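Before we start, here is the structure in question, set down as structure tokens.
Moving on, here comes chain A:
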Amino acid sequence: MEYDENGVSIVPFEFKKEIFEEAKKDFRYEEYVRGCLNCGVCTGGCPPHRFFDFSPRIVLQKCKSNDPALVWEMMDEYIWACFQCFTCAMICPFLNSPGGVIAILREIAVRRGFESAKRVLKPYSRVLLKLTAYGNQLSPDMIQPDFFPDWGPHIGYASQDLPLKRKAIPMPTLQVTNLAWDVAPETMKELYTIFDEAGVFKIIEVVDPSLYEIIMDIIDDVRSS
Partner candidate 1 sequence: MPENILVIGGGPAGLHAANELAELGVSVSLVERDAFIGGNPKKFKYKFLFPDLQPAENVIGELIKKAESNKNIRIYYSSEVTDFKENGKKFDVTIKSPKGTETKTFNSVIVATGFEHFDPATDSKYSYQLFDDVIDIKDLEKMMGEGNFNRPSNGKPPRNVAIILCVGSRDRHVGNQYCSRVCCTVSVKQAIELKEHFPEMEVYIFYMDIRTYGFYEDLYWKAMEEHDVQIVKGRVAEITSGPDNTVICKGEDTLLRGPFEIPFDMVVLASGMEGGPQSPEMSKKLGIELDEHGFLKPANITLSPFKSNKDGIFLAGACTGPKAIVDAIVEGGAAAMNAYIYAKKNAQ
Partner candidate 2 sequence: MENLKENQAAYYPGCALLTIDRAYNNSSKMVAKKMGIELVEIPDYNCCGIGEMKSKGCVSLYLPLRNMEIAKTKLGSKNLVMACSVCYHEFTRSIQRVREDKSMLDGVNAIFKDAGEEEYSPDGEARHILEFLYNEKGPGEVRKNTVKPLNGIKIAPYYGCLYSRPSMYTFMGKKPVMDDPEYPHFMHEFLESLGAEVIHYGNEVQCCGGRNVVQDEETSFKLCSQTLSKAKNAGADMLALICPKCAGALDVNQPKIVEKFGKDSELPVVYLTQLMALAFGFSSKEAEISDMISNPLKILKEKGF
């Protein structure tokens, strides 16, 4: 991959066009991108705009420009600055949803296995694993001091004596440590079918093959149990 000075990867124009067409084909696109008055209300309320030179107005303008090159400029990093809070969608006088467009573009970046998407998702793989293998995104034993030094010394509290402390929670579903709540294997199996049918596993295979292997092993175990 080659990059320009803004960290945007350099690809042929035809490819940019293909990506843009793919975004436009999404059934939500028309609803998310209607027209733009360039008024800036979306950006005015946008939280990441306070920190990043990121603006939902620009996202909309680039989409409305119909120029694949401009849309491509956002594919590598720009779309990942969004917090997905949907302030923009709430406030837009045209009822556009810049946050929604970003979700579509992110889907493409991931589906296509762009290098940038791989980079973004690499540290995220633990969540992906939990979610797709167990139907539950988070577990108490994930919060380890090594990964969260910036959350302070108190984080240590959570990891000490965890099974006992979880056992003390007066909800039977919560008295586990490897999942946020105890998900029944039958329920997991239903989820696997959904992910299979919706192509979610396929996406993971593209974006993180080794993670995919691990997930498949777990699924096989659950399915055969």
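The rule we apply is simple: contacts are C-beta pairs under 8 Å (C-beta built on N, C-alpha and C of every residue); 3 or more make two chains touch, one makes a residue touch a chain; residues count from 1.
Picked so that all candidates are chains of the complex that A comes from, given by their letters.
Quantities reported herein were computed from a predicted structural model and do not represent experimental measurements.
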{"item": "For chain A, as assembled in this complex, the candidate in touch from 1 or 2", "value": "1"}
{"item": "Chain A residues within the candidate 1 interface of the complex", "value": "37-46, 49-50, 53, 55, 57-58, 87, 91-95"}
